[in-house]
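Report on the following structure.
One chain of protein is taken out of this complex; the other chains stay put.
First chain written, first letter: the chains are A and B, and each begins at residue 1.
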Amino acid sequence: MIARTLAGGALADLDRDDVAQNPVKISVHDLNMYYGNVRALHGITMDIKERAVTALIGPSGCGKSTFLRTLNRMNDTIPGARIEGIVTIDGVNIYAPDVNVAALRRMVGMVFQKQNPFPKSVFDNVAYGPRLHGITDRAFLEHRVEESLKKSALWDEVKDRLHTSAMQLSGGQQQRLCIARVLAVNPEIILMDEPASALDPLSTAKIEELIHQLRKHYTIVIVTHNMQQAARVSDYTAYFYMGSLVEFGETKGIFTNPEKKETEDYITGRFG
Amino acid sequence: MERHFHEEFKALREKLFQMGLLVEGAIEKAVEALLKRSPELTEQVFEDEKLINQLEIEIDEKGHSLFALSQPVASDLRLLTMILKINTDLERMGDHAVNIAQKSQVLIGGTFLKPSFSLEAMTNDVQKMVRNALDSFMNENVDLARKVLSSDDVVDRYNDTLYTDMTELMQKDPSKVQQALSLVMIGHNLERIADLANNIAEDTIYLKQGKEVRHHFETT
Partner (left out) sequence: MSHAIPLRISQLIKPRTRLEEIFLDILVRIFALIPIGALSFIMFKIIQKGAGVITWEFLTQPPLDGMTHGGIFPCIFGTFAITLLMILMALPLGVAAAIYLVEFAGPGLFFRITRAAVNNLAGVPSIVFGLFGVGFFILFVGRNLDKVLQTGLLFGQPCMLWAAATLAVLVLPVIIVSTEEALNAVPQSQRAASLALGATKWQTIWRVVLPQARGGILTGAILSISRGAGETAPILFTGCAYFLPRLPVTKLFGVIPMINPFDQFMELSYHIFIMATQSLDAVKTLPIQYGTTLVLIAMTFLLNLAAISFRVHFRKKMGTVSV
C-alpha cells in the first residue's frame, strides 16, 4: 500500500541520475582516420562524460566501431591505419609518441561483439589481466577474481565452478565473463563493441542491466546496432553516418526530438 | 527479471499519485470554500491548480521520454499509456475544481442558498470515488475499481435531484437564478469529476486484466 500522504515540498526529480554535471573523461578533437588512402573518419569532435554511458549508433560502415577502436588504439594493430587529430583522456593525448599503449589499454578496457573467453578456466580468464602485470599472489588474485565476477553479476552463477572451462558457460555468461575479465584490470573506461548482438533477448537484458550498474563507476562507450538498446542504456547518443558525427547529445533528446533530420530519419527507420 | 526502467515507471506512477492527492485536496477545498464561506480556500484551489498543471507537463514529458527510451511492451506498455491518460484525467479534474472554486466565489458573495440535499454528501461521494479510483490504480486493485464504477450512479442521481430542485427554485424565485445556476454548475462539475474517476477505474481494470470495460457498464 502506498501511504496516502503528499510528499512535502518539491516533488522528487524522476530523471535518470543527472550526469550532465560529470566532468569530461574523453575529449576528441578533429579526429581523422585513414585506412591507407580511404578516409574512415571525418573530423570527429566530441566530449565524452565521465561515469556515463555514451552510445554510438549508425548504419553499418558508418565508422562507429572504427571510432570506438581509436579510443584504446586497437586500430594500431591494423596495417595501414593512420590517425590525425587529438584524443585526450583526462587531458593526456593518447596518440602522443611517449604513450605506453599496453598501459592505455589497461585503463581503457574493451568488450567485443562476439564473446571471446580464453579456453582456460573461469578463474584463469579473469586472472589473465592481473597476471599479465606480474601479480602472482594467490590470495590477491582470488580476491580480485571474486570482486570482478561480482561486479559483472556472474559470481552467483559460477562460484562453484571457477576451475572449469569458460567454454562450458552459456553465451550470455561468457560475455559477462569477458566483462569481468576487463574489470579485473581496474579500467576507468570500458568500450563495448555491440556486446549483446550475438546473444538471446534475456542475456541481452542482463547485459543491459549490467551496463546500467557499471555506469555508476565507469565511463562506458558502447557501439550498438540496436537503437532500442542505445535508448535503454545510454545517457548520451552519437549518431554517425559515413564516417562523420551527425548528431551528439543527451539520449532523451536524440530519441524524443532530434535536431537533425538525418538523425530523425535513421532512428525512425525512414533511412535510405 | 526487473529492468532498470521499471524503477522509473514506479517513480512516475508515484508522481502521478502525488498529483492525484493534490487534485483530491483541490476538490475538497473548492466545495469547502463554499460551505465555510472561505475566500482563502478558493485562492488555495487556484494555487493548487498551477501546481497540478506543472505536474501534468512534467509527467507528460517524462512519460514520452520513457516511451522513447524503454520501448515498453505488454503490461509495461499498458501501464505507461494509462499513466499518461490518467495524467490528463487528473488535470481535467483540477480544472473542474477551479470551476467549482470560481462558482463558490460567486456564491460566497451573495446570500447563501442551501440546496435541497447535502452538497457536502455529494462532494464526499465524489471525493471517495476519486480517492478509490487512484488507490485502485496504485495498488492495481480491480475490486476497488469496480466499486468506483458502481458508485457513479449515486452521484448522477444527486446531480439529477440538484438539477430538478434548482429548476423549481428558479421558476419560483427568479431573483435566485444566478445563485441557482452556480449551484447547478458546481453539481455539473462534480458529476464530471466523478466521470473522470470512472475513467481511471476503467483504465485500472484494463491495465490489470487487459480487458476492455470502457463505454459500457460491467456486467460481470
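Details
Going forward, a residue touches a chain if its C-beta (ideal position, glycine included) is under 8 Å from a C-beta of that chain, and two chains touch if they have at least 3 such contacts.
Computed from a predicted model, the values in this text were never measured in an experiment.
Every visible chain touched by the undisplayed chain in the complete complex is listed here: A.
Of the candidate positions A:Val92, A:Leu132 or A:Leu202, contact with the unshown chain belongs to A:Leu132. Only one of the listed residues, A:Arg51, A:Lys64, A:Arg105 or A:Arg232, touches the absent chain: A:Arg105. Residue in contact with the omitted chain (choice from A:Asn72, A:Ser152, A:Gln229 or A:Thr251): A:Asn72. Among A:Arg51, A:Lys64 or A:Arg181, only A:Arg181 touches the chain left out of the display. Touch with the hidden chain on the side of chain A covers residues 72, 74, 77, 79, 102-106, 109-110, 112, 114, 116-119, 128-129, 132-133, 165-168, 178, 181-182, 185.
Everything that follows uses one rule, which is that only the chains that are shown with their structure count from here on.
Between chain A and chain B the centroid-to-centroid distance comes to 47 Å (mean Cα coordinates, whole Å).
Interface residues of chain A, counted against chain B in their complex, comprise 1-2, 4-7, 11-12, 14-16, 202, 205-206, 208-209, 212, 228, 231-232, 251-252, 255-256. Put simply, chain B touches chain A in their complex at residues 1, 3-5, 8, 11-12, 14-15, 17-18, 21-22, 25, 55, 58, 62, 64-65, 68-71, 131, 135, 138-139.
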